[in-house]
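What you see is the complex with one protein chain gone and the rest in place.
As written, the chain order gives the labels A and B, with residue 1 at the start of each chain.
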Amino acid sequence: MLINYWPIAILIAVSTFLAVAVVVFGHLIGPRRPSERKAAPYESGMEPIGPGTRRMPVRFYLVAVLFILFDIEVIFLFPWAVNFRNLGVFGLIEMFVFIVILLVGYVYAWKKGALEWE
Amino acid sequence: MTVSELGLLNILPILILVVWACVLLLLDVFVFPKREQVTPLLSAVGLVVALIYTIPQFGQPKEAFNGMLVIDGFAVFLNVLVLISGLVAVALSYDYLNRMGMARGEYYVMMLFSISGIMLMTSAADLIVVFLALELLSIPLYILAAFGRPKMESEEAGIKYFLLGAFAGGFVLYGIALVYGATGQTGLTGIVEAASGGLENPVFLLVGAALILVGLGFKVAAVPFHMWTPDVYEGAPTSVTAFMAVGAKVGGFAALLRVFMIAFPSISVDITPVLWGLTAATLIVGNVLAVAQRNIKRLLAYSSISHAGFILMAFVTYGDASVRPEATAAVLFYMVAFAITSFGSWAVVIALEHAEDRGLELEDYAGLGRKRPALALAMAIFMFSFTGVPPTMGFAGKLYIFRAVIQGEYYGLAVLGVIVSVISAYYYLRVVVVMYMREGDPETHSEGWLNLTTAVTAVGTVVLFIFSAPLFDWAAQAVLRMF
Partner (left out) sequence: MVPVSYYVALSAILFSIGTLGVLIRRNAIVIFMSVELMLNSANLLFVAFSRLYDLEGQIFVFFVMTVAAAEVAVGLAMIVAVFRNKRSIDIDQISSMKG
């Protein structure tokens, strides 16, 4: 029942309080000596190169979309793998058909040059 | 399970189309150097083969995937219509795409996928299949609408169609979820059985059905869910618009009819007033706004909204079991009439269209009667058919629709239908007047496939009118075993 969720509610309350408190107290008590170097975007200790909000090359996006398309199909593979023995040869053939359809798309994307970086 | 248990042979036409589309996609990238000339021919071959396997299916209803798909007369009738529409659309597209520099093989592949989606939709007897078919029919259409890229209007049409189509898909899905929650079933016959046994939460069923109605209303462009139609029809390449106008409507109405008539007859008391209002709004808005249009593509877009209204008129009677077969047959017949007239009129639009959207205003049709008498005659036939003047298919279609509506005793709707028909005469006949009475020198294209399509649809509009009685009988027979 709902009573079981009390620990979670308490945890949420505590963590919210902590997060707010750290920020607020740090703001109130901490010393503030701003310098240009401190205001610069943090790039793992390196000298920052260029502005922080650069536009991404569109190629990343192409890869990302292809990734979504082929990645999501795994949700059909998992239930199939769990029930592999029950489904038997028929399930194997079904999955084979499914993969072939995916392969058609993959080959098309490949031949169209969607996987080339340059 | 075996192939015969799944009923794979019963959905052979759909399988042929899907497999053929995949093969064409690969052939396209691997084999042909001049592929944009070969792919249309091959896709037409695929459509013909599917048609050959579809026609003998008429008769005893068959099932596939444990009753998730039903191939009955209703489905076969619409599948034949859709496959022929696909052939016409390929013929329309071929010259147009070459002329506009858009010829790419993927166009026809997308069309094949969309057609297979429509065919799945006509035979869907389970809400899961309805949703999947809806997406399979829509997603290729989004791509096709944006096919004119990098032309801005086409991209805009694509993105608008996509956003509103996905929005509508969300409504359908949520509606399906609520229906599932109310009945525990997604199969249409299962839903009606559960509903007749009494439900714990009948309101879920009602809201779910209403949401499905909203979502499919978007797809068939019923008012107030029509806002996307004029923009998308105007911006999309004209050959795509022609296909979309028929394909999306057939798919949407097929799902509406089957889902509501089979699964939701028990709540027809609550749904019918809503449908009544929807129909009246669609008829009025579609016809009145069409009067103000000067752009022929927008004019035909509003015209297609108004024809959705006429089809909805017959659908309003769905709760009345005695009128249901007659009304369904009338809808099937009207879809044939609409498809043939619509394709014909878009073919004429394509014949006058030039690069960069020139030749699309009503004024560009001035003098067509003198310069291309045959083309002008064809356009006049289509306009008469849209208005509902004999001897055209449009007249016969309206006749059957009105007969069903009067049988269902919706006299108010029938009167409204007559009034808006009179309004529609104004803007349809204006096109005819401009063609014949005004002086002008329109530039036209005369291309083999395009001329053939125009001629066939024009002749068909008249000849099918003569054979409208047997055609209606066929439609009536098709729906006989549906209920």
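Quick note on the criterion: contacts are C-beta pairs under 8 Å (C-beta built on N, C-alpha and C of every residue); 3 or more make two chains touch, one makes a residue touch a chain.
This structure is a prediction, so every number in the text was calculated from the model and none was measured.
S.K.: Could you tell me which displayed chains border the chain that was left out of the figure?
M.R.: For the complete complex, the undisplayed chain touches A, B.
S.K.: Decide which residue listed in B:E156, B:D270, B:E361 or B:E447 touches the omitted chain of the complex.
M.R.: From the options B:E156, B:D270, B:E361 or B:E447, the contact with the absent chain belongs to B:E156.
S.K.: Could you tell me which of B:L97, B:A125 or B:L178 touches the chain that is not displayed?
M.R.: Result: among the candidates, B:L178 touches the missing chain.
S.K.: Of the residues A:I10, A:V23 or A:V65, I need the one that contacts the missing chain.
M.R.: Checking the options A:I10, A:V23 or A:V65, the one contacting the hidden chain is A:V65.
S.K.: Of the residues listed, B:S43, B:Q57, B:S93 or B:Q293, which one is in contact with the missing chain?
M.R.: Residue touching the absent chain, from the options given: B:Q293.
S.K.: For subunit A, enumerate the residues touching the unshown chain of the complex.
M.R.: 1-2, 58, 61, 65, 68-69, 71-73, 75-76, 79
S.K.: To test your reading of the contact rule: which positions on subunit B touch the chain that is missing from view?
M.R.: Looking at subunit B, the ones touching the missing chain are residues 128, 131-132, 135, 139, 142-143, 146, 149-150, 152-153, 155-160, 162-163, 166-167, 169-171, 173-174, 176-178, 180-181, 184, 186, 230-231, 234-235, 292-293, 295, 298.
Note that only the chains that are shown with their structure count from here on.
S.K.: Report, in whole Å, the distance between the mean C-alpha point of subunit A and the mean C-alpha point of subunit B.
M.R.: 40
S.K.: Per the contact definition, I'd like the list of subunit A residues that touch subunit B in the complex.
M.R.: Checking each residue of subunit A against subunit B gives 90, 101, 104, 107-108, 111-112.
S.K.: Can you list the subunit B residues touching subunit A in their complex?
M.R.: 1-2, 22, 25-26, 29-30
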